[in-house]
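Down below is the structure, laid out as structure tokens.
Yeah, one chain of the complex is gone here, protein chain that is, but the others are all in their spots.
And now, chain A:
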Amino acid sequence: MIKDKLTAPQITVQLFAAIVGVGILSLPETVGNKAGVDSWIVIMVSGLVAMVAVSMMAYVGSRFPGKGIIEYGPFLFGRFLGLVTLLAFLVYFLMFVGTVVRISADVTKLFLLDQTPIEVVIIGMLSVSTYLIMHGVNAIARFNEVIQPIAVLILLLVLTQTVRDTDIGRLLPIMGDGIAPLLHAFPTTFFSYLGFEILLFIQPFMEKPALGQKSALIGVAATLFLYTLVTALCLAVLGGHEVTLVEYPTLAIIKNIEVPGAFIERLDSIMMMVWIPFAITTIVMFHFCASLIASRLLKLQEHRVIALLLVPIVFLIAVLPRNTLEVDEWSKWSSYLGFGLIIVIPPCLCLMYKWKARRRARA
């Protein structure tokens, strides 16, 4: 009671908060470009792959109660490779935070504040996220517990209004082009699930690390559900071709809503209100994990000073790209790094753990 530990629902919400972020506005477009009307199938499949990866992480994590990859990584991989892994995570997290901040600021500028300099928007976001990070992982978890259900509820309520415009026929034919485009779309789709790797870092804060697997799976499953729903709705409203023409299909279908007799005319403004918390919580989770790695590598007890020191770096990464194309480029690179890490690391962790365990049993 006095000493806070993360509860199982908190892990679920944390993972959900980390995964669902800026991408939800553009997801149907990015996936639709590659997979067309079958986007929702790809999203489900990659969600299942993410669930496999996350359960591997949780499995290894639950074998080392009270320890995260920062502690058991060097133990399993050896000191050098462990360090390299952690540094790779650090770089990936920082780049990811930077690009997420930049993309959020871009979207905010586009829809809410077209006259404000992007730097001001970025500083605004970073100050709120840093303020939250200063209070530690438990406060972050509680924050997510409040904000995520509200945001999801509002989002779902808004989405119900799009159902009127849907035509299930637009989702057909299922797998008309065979399986090849689906495979081709897989990496891009998988990017949208980036974020669940924070489990490696927050599992040691759990009250009962053994419950981590279940909670994490629920978290990823909730994301899978939301992503599939949003994409299927976008496809059913706009059709496979139109989805790829608009930059933010999710906003587009919400803008399309006309609620007869309702007082609120533009539901997309409500969508933006929901979306800002989604973006901020993603930033918070990644920034926190980055400062956690950095502080542990420097053998510091507290993550706070490092978290503050990382803010200028994140800010620089966010303002460096000169235009949307460069942002996309940065985002692509950080996603590839993350993709590589979470495809390679979990099986390696499992294998190394099994191998070490067997060797210990034999000895």
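The rule we apply is simple: a contact is a pair of C-beta atoms (placed from the backbone, for glycine too) under 8 Å apart; a residue touches a chain by one contact, two chains touch by 3 or more; residues count from 1.
Keep this in mind: contacts and distances are computed from a predicted model.
Enquirer: Assuming one chain is omitted from the figure, identify its UniProt name from "Spore germination protein", "Tricarboxylate transporter", "Molybdate-binding protein ModA" or "Tryptophan synthase alpha chain".
Expert: For the chain not displayed, UniProt's protein name is "Spore germination protein".
Enquirer: Please pick, from A:Leu81, A:Leu113 or A:Leu229, the residue that touches the omitted chain in the full complex.
Expert: A:Leu113
Enquirer: Using the document's definition of touch, tell me which of A:Val54, A:Val101, A:Val121 or A:Ile345 contacts the absent chain.
Expert: A:Val121
Enquirer: Using the touch definition from the top, which of A:Met44, A:Ala210 or A:Met272 touches the missing chain?
Expert: For the chain that is not drawn, the touching residue is A:Met272.
Enquirer: Would you write out the residues of chain A that touch the absent chain, in ascending order?
Expert: Interface residues of chain A facing the absent chain: 1-2, 4, 7, 9-10, 108, 112-113, 116, 120-121, 124-125, 127-128, 131-132, 135-136, 139, 141-143, 145-147, 263-266, 269, 272-273, 276-277, 280.
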